[in-house]
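Sharing a structure below in structure tokens format, with a few things to ask.
Missing here is one protein chain; the remaining ones are kept as they sit in the complex.
Let's turn to chain A:
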Amino acid sequence: MKGTHLGEFEELVLLTVGILFDDAYGLAITDELEKRTGRRVIISSVHKSLVRLEEKGYLKSHMGGATKLRGGREKRLYLLTNAGINAVNEAKQLRNTMWDAVPKIVWEGGML
């Protein structure tokens, strides 16, 4: 089973890569995650997820976009692969079906 499961953090990272589209690299993803979730995100954890997601085939990467600000170093830019898109989709589907399975009465606060 190793390799197919998507953790919650990994899912968020995948989505962020999608959001940032053509400028998805470590620090930008970290910033975006912090902004959206309001939690503190450790940059090495983001890199770890990126490495793992690429190993799983959900992401692909290329180098590019060196700036002076980065000491002349290139960014590793990530893009979603088809498999990655499928994976986020599946996760969303799973959520949706589970969401639908919850009886309406729960949402309406009908605690007896």
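Everything that follows uses one rule, which is that a contact is a pair of C-beta atoms (placed from the backbone, for glycine too) under 8 Å apart; a residue touches a chain by one contact, two chains touch by 3 or more; residues count from 1.
By our rule, contacts and distances are computed from a predicted model.
K.L.:
Refer to UniProt and select, among "Aromatic ring-hydroxylating dioxygenase subunit alpha", "ABC transporter permease", "Formate dehydrogenase subunit beta" or "MoxR family ATPase", the name of the complex member that is left out.
P.N.:
Its UniProt record gives the name "ABC transporter permease".
K.L.:
Tell me which of A:19, A:51 or A:94 is the one touching the absent chain.
P.N.:
A:51
K.L.:
Take the complete complex as the reference. Which residues in chain A touch the chain that isn't displayed?
P.N.:
25-27, 30, 42-44, 47-48, 51-52, 63, 66, 68-71, 73-76
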